[in-house]
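To start, the structure under review is shown below, and the notes come after it.
Note that one protein chain of the assembly has been removed; the remaining protein chains are unaltered in position.
Note that the chains are named A and B in the order they appear, and that numbering of residues resets to 1 at the start of each chain.
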């Protein structure tokens, strides 16, 4: 290696590097409830595990930063705060000694699984004066789509879970493929990535899934609120673009010579601009836009032949569960092709590599500060939805006299 | 997997989950000295290592949060603060260059092992003006029971170690088996677990040791203070219990048909209610109770044929040394059966699996907050003992004009 001491390399102009505040938005104080919800929004049902994983042996999950013990008793899943009030040992290390109860591994404190009441302290005998004086917090549970769901609230009664699930999943038979994966990163980055208009066209250009799907370079998009969902409506799609001084950019699949025609939209992601039937069993189903989102972080992508859902479940401020659900509204023998397609292709191409790129971005996103651009209108509308809904809920609970404690910043 | 949308599962009642403060005691402010002693109580001798491990090559231990260098010189163990005052490099990385000294690895600062005085700075020559101007803190050491002990105080003279050891170990020949294990968890949880009445009957029910030992379901217990020890005296033991609405619970060994008789107590843990001889060489030894504890965290369990001790040595706020000592008061050829029994059974069954369950609980205990129950009287009395003794020591040292610095919260 020879020490070279040439003059300043060509093209290096003397230039001041700038420091100081990053450009754009410094915090999320425009949406104070959203900003405060690092560990998730209370007042919702969240899926936490496959139903088949919850048995008579206690297990634990973390949801909204709280450890919860889960256990199946008499066919019903029960959920208690996973901390024995005696000395702080996790109840999920315990076991069932008497029907309908769980006993802490340390001293045999025994709680009724349904009410949370301390019904025995084994090592203090049947006359232990502490019985009936301690009640362990409990959580309501439900089972849907092959998963256990838990309601996390602020003391209010849990609303029926069916009122929170996507409507078409409640009232129509469907076959579903489900994937649950614990991921690094805040749950809000996961929602925002999922509903984000812009990144699919660039980040995912290298995924195998995209080999068979053209995608526009950019769109004209409106966000439409209808009920508890907001929809992305694409008024116009642009399949190629010339960037002045830079070059040409195309979103077409590599082997296609022409941009797809509007009426071939069924075979192209993103070309689902208006109302349509999802398939023969969902009549008059109206999806004004391809992608829609609702609280507390549920994404719905309406493909021509199936619907894909993503539930982003807050574990704590730095982790979330990715719950991907692929649903086709068929029944009987007609479900067989779904399984073949799901297991043979969708699971790997879509849930796998494509979704793995999203996983990566959610891990490394670091905002605010942030500098938003035009396609981020979808993010802004989602945050506004979250803020509006939460403000209304907070006012309602305060009217009911509930103490919301530390949920308010 | 088929999406099922049944009604609310049976047994799920609408119920408010409660939030807010945990029940019971929120802190340990009732015992301020005990609460402040996260990293241990000063003013005591602590065992830190097997004597055979301390040689002419410096080594380091952490005790009460402080790194201490240990080294054997002329047969005597010496202890210095393990941080060279020059640039903060551990002295334990150094070596002995001149008799009676240790030299720091970095610049050869050389300290007298006995006085801590800086007697040479090799790289500044014999006339270095810094010699005699720096003195490294030292610690008094002793060797007992095959271990090195260190006194950690606040500047006061160390009291004789024999005044702190269990009395019967000082004045009687004994054979001992010792186990030292670094464990996770605060030392106070270890003491409290060791002296705790309740958990042995439930947590340890699955240990192999218990296959051969029946244990009551619960007891009537009194705590008796005598000298520097507090003893657990069991007035009554209950071997079976019916828990109304739940079922029957028994503490008997699985192969025994009947509860043990009082006079068969020798073969049953916990049935050592009154004064008795430990064995032929300890005359008139009086243990009013089976389990006793003394400061700074020494547990003594008087079995019919031997005594088991546990010393819980504070390493820092999150770690402690478990030092288990099994002692039989025999000598000469009569020691041989002890070794056979200890190595062949006790070490594995008792020190191993049984104690491993305790280790697990100490790791996961998380208190305060805590909600104590009747058998925790033993914990309360231990905390009171620690508080009383420490309050008295603090007053005495202040009277003597010693600056206790940050030991007071």
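By our rule, a residue touches a chain if its C-beta (ideal position, glycine included) is under 8 Å from a C-beta of that chain, and two chains touch if they have at least 3 such contacts.
All of these numbers come straight from a predicted model, not from anything done at the bench.
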Selected residue (touches chain absent from view) among B:54, B:175, B:362 or B:385: B:175
Identified contact with the non-displayed chain, of B:138, B:186, B:294 or B:365: B:138
Residue of B:154, B:316 or B:388 in touch with the missing chain, whole complex considered: B:154
Touching the absent chain when the full complex is considered, from B:130, B:224, B:340 or B:395: B:130
Subunit B, residues in touch with the chain not shown (by the definition above): 74-77, 83, 85-90, 93, 97-99, 101, 103, 105-110, 114-115, 119-126, 128-130, 134-135, 137-146, 151-158, 160, 162, 165, 169-171, 173-178, 327, 335, 403, 405
Positions on subunit A contacted by the hidden chain, ascending: 1-6, 8-20, 22-24, 197-199, 201-203, 217-218, 238, 241-247, 249, 361, 364-367, 369-375
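The criterion applied here is as follows: only the chains that are shown with their structure count from here on.
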Whole-Å gap separating subunit A and subunit B, where each centre is the average of the chain's CA atoms: 47
